[in-house]
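The complex appears here without one of its protein chains, the remainder shown in place.
Moving on, here comes chain A:
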Amino acid sequence: MARYLLRRLNLFLATSFVLFIVLFIVTSHFPVEKSFALTGLHSPNAQQIEQIEKNYSLNDGQFSQFFSYLQQRLSGDLGISATSQRPVIEELASVLPASFELAAVSAMLALTLGIPLGVLASLSRHKITQHTIMAITLTGYSIPVFWLGLTLSLWFGVQLGWLPISGQLNLLYEIEPVTGFVLIDTLLSDSPYSTSAFIDALLHIILPAITLAVLPFTVVVRITRAAIITIMDQTYIKAAEARGLHTSRVVLRHALPNALIPVLKNLGLMLGPFASYAMVVEVIFAWPGVGAWLVSGIYQRDYTVIQGGVLAVALIIIFISIMIEVLYTAINPLSRKELYASN
């Protein structure tokens, strides 16, 4: 197992290295001066120019330039934002938690609703129930997320006026950020209105979370259903039934753990689309997350922000997909069998 973890770590480092190479090459193709693209300083004075040339080895060959670039980026220097003149890493730290919060809530929604519904769909004998669930999930799968976000905010936010449609928290509440996750911060806060602030934060997250959860939810339902249907025909399910176990016990204890394995695998594959959907959703609902921040950086030709955002998002996706793979190996005894064979 240690060897396996080491190999996964190696994969993470190698992929990240390739990512840095790509970013470096792209940076040199930005239609601005290289020192500006690297640091975000618009009109540096003579001393700053000298410092930049020294830091990024701009007068040397491409290789030493790349390693200087790598050194700067790894030491946490992402340059400063051209528009706000604040260090990019600071801005990144302030927007990342909001994105994580949204992603976590949607993923939880998708899994807690999707898996039971998938099981129900696979077990129901009625053709009508099955087809209804399948039709609904197919519809959800094919709805464009930007249209869904706008429509939901139009219905529930504007016409019905039930839910707020933009931002993370009403401006009335001033909550001291501790973890960066507003839902947790409002609970931790000792201000007299922390409960109402929590409810407000909850109301704010409903629409974006539902919009973002629709795609993974439909995928989870479909994969769970397909997996359970194949597994229910396996001999070990028949054998479990032959032991006189109740159907619910057979499904929950024997079929579901086996079915979750392909679900987990597909979650890893879904990360990329999920991240890009999250960006769209953040822009639609003015969610102060990394997606909205990155998109606004793109509009303003803020090259350091673009680099920082792409770097952060890509690193997170690489990391999480490797984590999902490790988790897959950890919870799936069958994959350890392959591990024994291959090592």
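Following the convention adopted for this analysis, a contact is a pair of C-beta atoms (placed from the backbone, for glycine too) under 8 Å apart; a residue touches a chain by one contact, two chains touch by 3 or more; residues count from 1.
FYI, contacts and distances are computed from a predicted model.
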item	value
Hidden subunit of the complex - UniProt protein name among "ATP-binding cassette domain-containing protein", "Protocatechuate 3,4-dioxygenase beta subunit", "Thiosulfohydrolase SoxB" or "Carrier domain-containing protein"	"ATP-binding cassette domain-containing protein"
Chain not shown: contacting residue from A:67, A:236 or A:319	A:236
Missing-partner contacts on chain A, residue numbers	233-236, 238-247, 253-254, 257-258, 261, 332-334, 337
